[in-house]
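Starting off with a structure, shown below.
For this depiction, one protein chain was excluded, whereas all remaining protein chains were kept in their positions.
Take a look at subunit A:
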Amino acid sequence: MRTPLIVSAAALVAVVGPALPAAAAAPTPSPGAATVTKAGTSFLTATAITAGQPVRVGASTGDYLYWSFTASAGQVHRVSATVSFPKARGGPSVWSVDVFDGLRRRQACTTGAQTPLVDATATSVELGCTLREVRSWADPWSADPLPGTYYVRLAVAELPEADLGLPVDVDLLVSTASDAGSAADDGELQAPLTADNRAGAVLTGEPTPAPVPESDGAGWLPGLGSRWAWTTAGGILAAVAGVVGFGLTRRPRRP
């Protein structure tokens, strides 16, 4: 009786457990984080923020506001924003929050009100976007989220033209919804997807040949990582269990 109870309780925890963070109340800024009062207006001038750092900035309706944050493998980030309207507006509008990776590739939101429609009479609107889990490695041809910079763009997508230029107040918070961490031996990105924002230089001559870089060698041996520890521990456990199993089959000694 007791065992099934424990099993079912464990199953319940396993099912409900992961769902709990998502169901939790609105994300809160990390304690002590300084409020950012700026926003960039393009990818190049995006204001850098960190997860848990609140943003509060005044803007005009129609502005495109950019922020950037850094994500590492195993993390899931959630962007939540509130736009409040101190002045009366002429009609309904659609607001949108878009997230791009370091290569300016559009990122999908798994949940959240990414493009909410807001009535002319509403005084504020909430936007949200939960990103996918950042992978530690992905094929160059895929668009999976990778470690590096992420850009958040907040703007109004549809509105009556007469409402352009009216003041709005924007609150934004990027929070880490979960952080699974990652092991290096599932592939690793050699350089994070961080845009090189320095002005480039046009090369004049043809590039010169260069020596082939030395390979690491030992391709057959997996690199040092947690898998070695897990497998070794598994082997030891198996050996111990084998001895125990062998011992179980022995006749109990007669006194």
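For the reader, a short list of remarks on this structure follows.
Keep this in mind: contacts are C-beta pairs under 8 Å (C-beta built on N, C-alpha and C of every residue); 3 or more make two chains touch, one makes a residue touch a chain; residues count from 1.
Going forward, contacts and distances are computed from a predicted model.
The subunit not displayed here is recorded in UniProt as "Ca-activated chloride channel family protein", chosen from "Sugar ABC transporter substrate-binding protein", "Ca-activated chloride channel family protein", "Aldehyde dehydrogenase family protein" or "Xylose transport system permease protein XylH". Even with one chain removed from view, subunit A keeps its contact list with that chain: residues 38, 40-45, 47-48, 58, 60, 62-64, 70, 100-101, 103-106, 137, 139-141, 149, 155-158, 161-162, 164-167, 183, 185-204, 206-207, 209-215, 217-219, 221-224, 226-228, 230-231, 233-235, 237-251.
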